[in-house]
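As you look at this complex, bear in mind that one protein chain is not there, while each of the others sits in place.
So, subunit A:
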């Protein structure tokens, strides 16, 4: 049976927003290092599933996005033996490939933490959109370089809240992911994210807000370890992938309130909640709707 070669590629985006994790650790609720350990166990299990599973981990900070794995160098040269799986057993009897992934992730993470950031860089939201855009570029590159079919998946582990300013890039990323057949999964530690809900719904990914954060690893292993293609065979996963109400309503440009029925400029597609004669975005003058003309006439007749 000549089966087409299929590979898996998982890109994990880990939100390391300093404000969110700082507050959590001050409250004694969560330590980022514990979550990083869970993540390491998770990626090791993922690599264990198949020898040819590919992996990348991106840390998304409030103003930067860093590859934790594979070890990307400034000059762009990655030593092939640094990423290729080997059977070599490490000093502590660990499988060599795992040891290397573990060490790289830990080292890179330490480096990132040591670097710290400027006070001006501390923000409440992380550059998730930017990290996802980089992830898509990497996936695009891998698709070109690896022979056979590549099933790519992005898993976003999100802590901090959404930033409305990322809406446009986020939407572009979702459409690009749809085109490239990349599945976006989201594991939410903090508040619900409207943007990621839409992203997961539109790419048939899994959206999960973790109710109990003590068992983070279990959630990762149960929900996000299986590839997207296999999820339909699991009753629990296939039901939870179905969208619970994803809000696709639009916000009007004038008052930023959600509208059921709105007016859309035919030139620039701006959304308004009421009729205005001039579009505030593209300054097009509109012809008045037939309704408005009628009411004027009515007023004239009694006078």
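By definition in this document, a contact is a pair of C-beta atoms (placed from the backbone, for glycine too) under 8 Å apart; a residue touches a chain by one contact, two chains touch by 3 or more; residues count from 1.
Quick note on the criterion: contacts and distances are computed from a predicted model.
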Record-based protein name (UniProt) of the chain missing from this complex, from "Trafficking protein particle complex subunit", "General transcription factor IIH subunit", "RBR-type E3 ubiquitin transferase" or "Anamorsin homolog": "General transcription factor IIH subunit"
Residue touching the undisplayed chain, where the options are A:38, A:195 or A:220: A:195
Which residue of A:53, A:169 or A:209 touches the chain not shown here: A:169
Listed residues A:50, A:124 or A:141, member touching the removed chain: A:141
Residues belonging to subunit A that touch the chain removed from view: 63-65, 67, 72-78, 127, 129-131, 133-134, 136-138, 140-141, 144, 162, 164-169, 171-176, 179-180, 194-195, 198, 202, 242-246, 248-251, 253, 256, 259-272, 275-276, 279, 281, 284-287, 289
